[in-house]
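Note that this complex is displayed minus one protein chain, with the remaining chains in position.
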Amino acid sequence: MPDFLLNALLAGLALAVVAGPLGSFVVWRRMAYFGDTLSHSALLGVALGLLLGVSPTLAVTVGCVLLAVLLVALQQQRLLASDTLLGILAHSTLSLGLVTLSFMRDVRVDLMGYLFGDLLAVSSEDLAWIIGGSALVLTLLVVLWRPLLAITVHEELARVEGLPVATIRLALMLLIAVVIAVAMKIVGVLLITSLLIIPAAAARRHARSPEQMAIGASLLGMLAVCAGLSLSWYQDTPAGPSIVVGAAVFFLCSALLPRFRSSPASATR
Amino acid sequence: MPDFLLNALLAGLALAVVAGPLGSFVVWRRMAYFGDTLSHSALLGVALGLLLGVSPTLAVTVGCVLLAVLLVALQQQRLLASDTLLGILAHSTLSLGLVTLSFMRDVRVDLMGYLFGDLLAVSSEDLAWIIGGSALVLTLLVVLWRPLLAITVHEELARVEGLPVATIRLALMLLIAVVIAVAMKIVGVLLITSLLIIPAAAARRHARSPEQMAIGASLLGMLAVCAGLSLSWYQDTPAGPSIVVGAAVFFLCSALLPRFRSSPASATR
Amino acid sequence: MSELLASLENINVHFSGQTVLENAALRVKSGEIVTLIGPNGAGKTTLVRAVLGLLKPQSGNVWRKTDLRIGYMPQKLQVDASMPLSVERFLRLVPGVARTGALDALAQVGAERVIDSPLQGISGGELQRVLLARALLRQPELLVLDEPVQGVDFAGQAELYQLITRLRDQYGCGVLMVSHDLHLVMNTTDQVICLNRHVCCSGHPEQVSNDPAFVELFGQGVRNLAIYHHHHDHTHDLHGSVQRPPVQSDDCKDCKHA
Amino acid sequence: MSELLASLENINVHFSGQTVLENAALRVKSGEIVTLIGPNGAGKTTLVRAVLGLLKPQSGNVWRKTDLRIGYMPQKLQVDASMPLSVERFLRLVPGVARTGALDALAQVGAERVIDSPLQGISGGELQRVLLARALLRQPELLVLDEPVQGVDFAGQAELYQLITRLRDQYGCGVLMVSHDLHLVMNTTDQVICLNRHVCCSGHPEQVSNDPAFVELFGQGVRNLAIYHHHHDHTHDLHGSVQRPPVQSDDCKDCKHA
Partner (left out) sequence: EGEVKLLTSIKPLQLIAAAVQDGVGKPAVLLPPGASGHHYSLRPSDIRSVREAQLFYWIGQDMETFLIDVVHDRQGPSISIQTLPDLQLRYFGQEHGVGHHDTEHDQDHRPGSLDAHLWLQPSNALLIAKRMAADLTIADPVNTERYQANSVAFEQRLEMLDKRLRKRLAGLSDKSYFVFHEAYDYFEATYGLKHAGVFNISGEVQPGARHIAELRERLQKAGPSCVFSEPPLRPRLVETLSANLPVTMAEIDPMGTGIEPHAQGYEELLERLTEQLSGCLEKL
């Protein structure tokens, strides 16, 4: 196997592992479009970075974190669903970025360059970052697992039971935001958001507990990475999209397959 | 006023009017990302259209309609929230489009054309389409208003009360899909999705009934169109993004303003 | 004059392998109040949903009069917070209802006060009353109520049951309801169906309350209940002394009463 | 030995201009069962949420013992369908709980059967029991229950009230609960607070049930209730003949009782 494929495989697997549990939270908390929102807001980050003379990468990362904080603040009002808030933030920041750029006539911004990485272009240094980062995020997730679950199941119950709900929620948001912001730059926003939501959604139907869903999502994600890279290798298709197609196929199978016996049935609302 | 600006203004106003009530449904039904999903799937539509020798516009429109039907089918399972389903569809179709295109080396697709239309490029013929279409959609909305509300409030209650829930839901989806698909081609997906969700969300806080929210959203949308086009004219900023920024400013004001007295309070879940 | 409105036979329902209903049956006629009782998880809501066509049983026959106008009050209702919906507007989703009509219906259930409140902001008992009001507004031929007085305050419970009886008398509609308030229900019901996965016993309240299966299912507490019920009627009987054999009772020896 | 756990004074709450609580007050000590009663929309849930710190009153003092361990059972709970969550896993979200512990708690509330069911799939009464089990699992110093037996079946209601009393006796925890089951509550409560936007009257159950404000609030039905209550105790009294003046009753002339 050529080294670039090995790098891609390892990076993909590391991301898939961490995307399993993180993506489960994304699905439970209805934040499927968090990644897209962050990528939309990146343009504003770049524009402001140029304006303030900060490095764009730093500006984008700071921007992502600020956006996560803003989202948490807006969610407090509880009048609007998360997806609406994400939609508003995404389109507002993108537009603000475009308007800002139209005032700065003498800079050229390669918008897409900041957003779309490429899995096949992952260098050994990138790989080290991804693996280290994934390990760190996984550790944090394991440590915070129970409180995170508790606030996701019922926030008020968690609050009464003495958990620092606001802090934990912010921690989760920041965790997701940082993972997306970093992975976006290295492997692209399309791949990272897909790895977050598609395997988790596919695992939902056959999982009987949050842990099963998280681990199932990790495994499905890893399978999708292997399948996608094989497709890419043998059929010479682009790597990132091939992995997403692989994950989508697994989702379809999971939706059509009969459910495991005595697994949780659908709730009748 | 130069005639292109007049065209833009009229088209913007017509879209804002119809986007008010339609966007309210989008917000209530958590489909904020429907527009983005449709635009992502446009690439697949174009690719398949080229493959089958159909005109891309037709292929994209048919694709949008199919996607709406698929979404309705997936929502029946009720295990996953709409935003997750939309995210899966968006990323899967985009990736499938990219993979398909990678087999067709010599084809050049103007993806951006579908994402960023231009309000300032609206021709008189476009304008006629927009105004006629808006009038038609508005009429349909008025006719279907009560059943649409009923299924949105509580689907089972509506079903017991004898409404053809599946048909009405499909009708709503197709209405939204067609409006987005057509508007996307003419003014771009950024502008149309923003006009759908931002004014409706801004109107939410101060509305006491669905009708107030729908009409308030229409009015706010029209204000945003006027404000945005003024900004574009006086500061020479891009028209679409300027309107979105205008709408976002209204949303911010609405979020910070004290609520009207005795308006519905936030639900405590 | 009394016309059959709905009839279920041999209903079987499983959820992921677990049997929830087994050979259940049910008939509702116009002008009749049928009450489903049974322990939690007995399948009452499930049976009601089968009557309404919201759930397709794995086997069995479901028959409803064509174009039956149903007023339904679900056991729980949650409306998205993103929808600005006052109680008035919620009631006026029923075609042909004006504000005065909505106010009348609310007055009947004792909840006029909340007519302008947001639906998502009202208290549990208020919501229950509003749901009942909505069911009434449909001028139903069949009224289906899943635990109508759950969370309703003490005075309201008796009032609402009286209201239901009055409606039946006035409009001759059929009523199918689920309830745990044995002491209130026994007064106001024409037929009681005692459910625990299958129909344990059914018949007139007096017959049922003396059925051994009934006593076994609900515990000795129901003996006091019968007394209380009579006491409330001011006919001071002895403690369940009359032990007539039940008329329409199934054999219940094989029940595993939870 | 009995220690003050929580105390509220002069609580005022408005929702968008409407007054929901006015000068309400409340004290819960360990080993004591305090029951909030009152009509729908009286502000009971609101007051409970103020005790829990889930809601900040517009004015008034809220005091809680530092690091008070609270077991809370909300009036309603809705968990997103996208989360695969069995009842067992839900109970085991409480730190330090094993499957056996969860099973024990479920057995106490009579719901062992659903331990492996999905939380979103269980029936209304089952959910209620599960919520109570979870509150118990926290081994609370203060147990806060908002309508604990709502939707629970006939036999279960009495059992659960007995369970609550037993827990108080065994662990000496304080209990604050909201209830509409006057006939069951009166037996098991140390203190009754009768709420209707403000505190109408409060005190021992016997005192309160003879208070004119109480009768006015709940209607003549409560007279029968008192009898039933005594009847249940097998002390055959006359119909509310003893009319002692209430001890801790506020003046209630200005109440507009809905």
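Some notes on this structure:
Note that the chains are named A, B, C and D in the order they appear, and that numbering of residues resets to 1 at the start of each chain.
The definition used in the following text is that a residue touches a chain if its C-beta (ideal position, glycine included) is under 8 Å from a C-beta of that chain, and two chains touch if they have at least 3 such contacts.
All values derive from a computational prediction rather than experimental measurement.
Among the chains on display, the ones the left-out chain touches in the entire complex are A, B.
For the options B:S39, B:T93 or B:T237, the residue in contact with the chain missing from this view is B:T237. From the options B:L15, B:L44 or B:L98, the residue with contact to the unseen chain in the full assembly is B:L98.
On the side of chain A, touch with the chain left out of the figure occurs at residues 2, 4-5, 43, 98, 101-102, 105-113, 116, 118, 120-123, 126, 232-233, 236-241.
Listed here are the chain B residues that touch the chain not shown: 2, 4-5, 7-8, 98, 102, 105-108, 110-113, 116-118, 120-124, 126, 229, 232-241.
As a convention for this text, only the chains that are shown with their structure count from here on.
Contact tally for B-C versus B-D: the pair with more C-beta pairs in contact is B-C. Of all chains, the one whose Cα centroid sits at the greatest distance from that of chain C is A.
Annotation: 47 Å between the Cα-based centres of chain B and chain D. With centres set at the average Cα position, the gap from chain A to chain B is 24 Å. In chain C, the residues that reach two or more other chains under the touch definition are 15, 18, 78, 80-82, 117, 121.
Annotation for chain A: residues touching 2 or more other chains are 27, 30, 78-81, 84, 156, 204, 262-269. In terms of inter-chain touching, the protein chains here all touch one another pairwise. Every residue of chain B that touches chain D in the complex is listed here, in rising order: 78-81, 84, 259, 261-265, 268-269. The touching residues of chain C, counted against chain D in their complex, run 15, 18, 37-42, 44-45, 75-76, 78, 110-111, 113-114, 117, 121-126, 128-129, 147, 150-158, 180-182, 218-219, 221-222, 224-225, 227-228, 231-232, 258. On the chain A side of its complex with chain D, the touching residues are 27-28, 30, 146, 149-150, 152-154, 156-157, 159-162, 204, 207-210, 212-213, 262-269.
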